[in-house]
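So that we are looking at the same thing, I have put the structure below in structure tokens.
Missing here: one protein chain of the complex. Every other protein chain is in place.
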């Protein structure tokens, strides 16, 4: 049985209670994208300002559990100010950590996880398969927003 | 286990091989009614000439098993030339013999069955529930035809 | 077995220890921790008797129904049709052998109503009335039909205590062709005034459609006495197997309805350019039906009837009262109950919010304690919007639950609260 401590690490609870980059940005200039977790009703609303192929600003609102909220908060820190290409790279590494898109066998590269910084706190989610969707919701929403901005 | 001899009495096999009143009548004057057994594909086509509230003539064509064909043949004998009211009466007694419309408990009145004459040969069908639909198909078709002729 | 069950009751109380002996899942828990199952509103567990009935069917009687002349096929058909009559009688149907249509679940039954009845009853000028507390099963089929043929849907709202607001019922029903209402909300627990609503619908010439998915497992249903026109229910929430549900409707209504699913067994004739539908109820049952599932469901109904729906309700009520009292007592203002405060107005379903802890996290921490509760929108998103949240946690009770289960729930919730606050 997976342990709850793996899931609810301190960083996660902190980001849940004090979400970074929370709020909204007027649109335009912001791009707005909504994501749903159809199975549980969680909703995330992303406000993105993209300038010169970089994520100049990002804000997040919505409703969600500790995992989806902290994942959104951590994501916003990880991509804010970054070129889109770099954001995609983080996204890819994050998905591998969640066991999606990876080798069939699972376990992500250690180096990969390390490079994620604070985001690595979400690694424990993998042991709780149902919660993976919570963790990936903001990321999938981000990738949908970027895809749309690219046309 | 019910015995096949109960089902395939000699009268039945005779009427199956030598159906009475088989054929068709031009329409008009004849009323034509088709019946289907949706479960097996049996079809019966009835041609009725009704004059002065009597079944002046009746012919039958179609496809069916020994039970539905002999039942049709026996029916045609039983109602041909009879007033409609009397045909309804035979129909009601026949249905009771088949265990439909009767007392919940089943067993039809002995007098009832006797009064059916040759038709009583179909009594054995009751022991073969699936075949009851075969036996009643021509009768249901007759009652639909009469209902339609009445308005 | 029936005698065991009867002896389990004294003065309207069930002896849960005796009941649990019939439920294998209590004998051999999946994990090495307590098994506190409080999610029967999502799906109930099955007693041994139901499994045995299905097993016996497969081991001794299986063959396809309706189309076979041989004895085994007759026997399978007889058992399938007997299950139909059993479901019909359980609901108080007047003509049980013709008025029950087997479906794969309650959801399919609602789709059958929307497409089969909706297409003959409604056009773009029509109005139907639903409530804001409906499960998606009684919403989405209508929204799909609305896209296809167009008509207006009006909604009855509910108040902050979870009661339908019926002050303006007459004006809402004015000109409506159908009123569809859940008999018991799967989120709020509210038991709605069905006889009153059916009478109001009929006053306005509207048909009354009831969602009994949550109600039928817990209360006696009497479609004739309540004057209901159509009713949907599902087997797996009432001790039966997955894969089966039913639409019950008065035979005149079924006669009017057009077929929905097309295929074998529902036709009188098929030509290359058209078909003639069979009689009710067969014209709505296309293809090989859930035969073993019907047999299992019939056995579940036997079980429920031997327990007695009255005793079952008394048991639910006792647990609901105990739960509300203890949750409020232990967690104080951190515990927010949704739906009626009065246990007598609700079924054995308790949705709540725990301050500072998202329902998903509640369910996660509870799972660590072996307590199984549901968290989410419970397939009732419009309801959730109305109560102003995206998700709730929900505990639900059935005949195999007892006060100790609720004590475990309370203790686990205290733990969750401490972890997050």
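Order of writing sets the labels: A, B and C. Residues in every chain begin at 1.
Going forward, a residue touches a chain if its C-beta (ideal position, glycine included) is under 8 Å from a C-beta of that chain, and two chains touch if they have at least 3 such contacts.
Keep in mind the model is a prediction, meaning the values are calculated, not measured.
Here is the thing to keep in mind: the chain we left out touches A, B, C in the whole complex. The residue touching the chain not shown here, chosen from C:53, C:266 or C:413, is C:266. Among the residues C:236, C:250 or C:318, only C:236 touches the chain that is left out of the figure. Here the missing chain is touched by one residue of C:14, C:53 or C:137, and it is C:137.
By the touch criterion stated above, the residues of chain A touching the omitted chain are 1, 36, 38-40, 129-131.
Chain C residues in contact with the hidden partner, per the touch definition given at the top, are 24-25, 27-31, 37, 39, 42-43, 45-46, 51, 54-55, 58-64, 67-73, 75, 103-108, 110-111, 114, 132, 135-137, 139-144, 153, 155, 234, 236, 241-245, 259, 261-267, 269-275, 286-293, 360, 363-364, 366-367, 371-376, 378-379, 381-382, 385.
Hidden from this view is one chain, which touches chain B at 1, 4, 7-8, 13, 39-43, 63-67, 69, 128, 131, 134.
Here is the rule we go by: only the chains that are shown with their structure count from here on.
The mean-CA centres of chain B and chain C are about 44 angstrom from one another, to the nearest whole unit. Note: centroid distance chain A to chain B, computed from Cα atoms, is 75 Å.
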